[in-house]
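Quick one: the structure is below, and I'll ask about it shortly.
The complex appears here without one of its protein chains, the remainder shown in place.
Take a look at chain A:
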Amino acid sequence: MFFDPNIFFEQLVSVDYIKGAALSVAVAIVALILATVIGFFMAIGRTAKQPYLRAPAHFYVWFFRAIPALLVLLIMWNALPQMIPALRADWFSPFIAASVGLGLVEAAFMSEIIRSALLSVDDGQALAGRALGMSPAKVMIKVVLPQAIRIALPPTGNEFIGLIKYSSLASVISLRELLTTAQVGVNITFRYAEYYAAAIVYYLVIVTILSFLQNRLEKKFAWTSKTAKVKKTAEPVVATQVGIS
């Protein structure tokens, strides 16, 4: 039994694989958004002076860095609905369980990335913002965060790619993402090489696109007048951004 290109290409363009890939990306996106939001507040908590803010943030990071993501998914899907009746309803799908579960775990890692990014911004920046009369929230949003994001971007790209791969763990809670799609196909046909190869191609394509997007995003944070000139054509958009404040 050699590698049959026909089976490979058939799978490559099949609806199942496209759906599976889309599901993997969707889980990763939702998880990353959740992780960034939770991670930001945990990072704030961990850098705070007040012990009542530090302790819970510290606990969260400690807890979710220690627990395997697979175990968290199993708890999300099997244990929680047993304990919480509301989660037995139809809306609690494997997709939600996987996104939230991975998001909770990832938040612990994102909080460390965000924390180090926030700490890397020069103290003089917040000082200058405060000296202008900016409130603490304004200093964070207008001065510190834009600079921290630039530093957090490359490691966050790494985490995103990691999440795409971690989404395959969701096969244990019957989510038909990319790898599960391949596995299901293999179980029926026993064409291991062709089905796995198709999965490899999808992962490669996804990560290639992501790297390209990350690259473009990083260029936006170059902070030179060259990008400023490009922005000029979109001046009204930039104007409202500042205007809202």
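Remarks
Going forward, a contact is a pair of C-beta atoms (placed from the backbone, for glycine too) under 8 Å apart; a residue touches a chain by one contact, two chains touch by 3 or more; residues count from 1.
Simple rule for what comes next: contacts and distances are computed from a predicted model.
Protein name for the hidden chain, per its UniProt entry and selected from "Ferredoxin", "Fe-S cluster assembly ATPase SufC", "Peptide/nickel transport system substrate-binding protein" or "ABC-type polar-amino-acid transporter": "ABC-type polar-amino-acid transporter". Only one of A:143, A:175 or A:199 touches the chain withheld from this view, namely A:143.
Interface note for the absent chain: among A:55, A:79 or A:127, the touching residue is A:127. Counting over the whole complex, chain A has residues 122, 124-125, 127-136, 138, 142-143, 146-147, 150, 221, 223-225, 228-229, 239-240, 242-243, 245 touching the chain that is not drawn.
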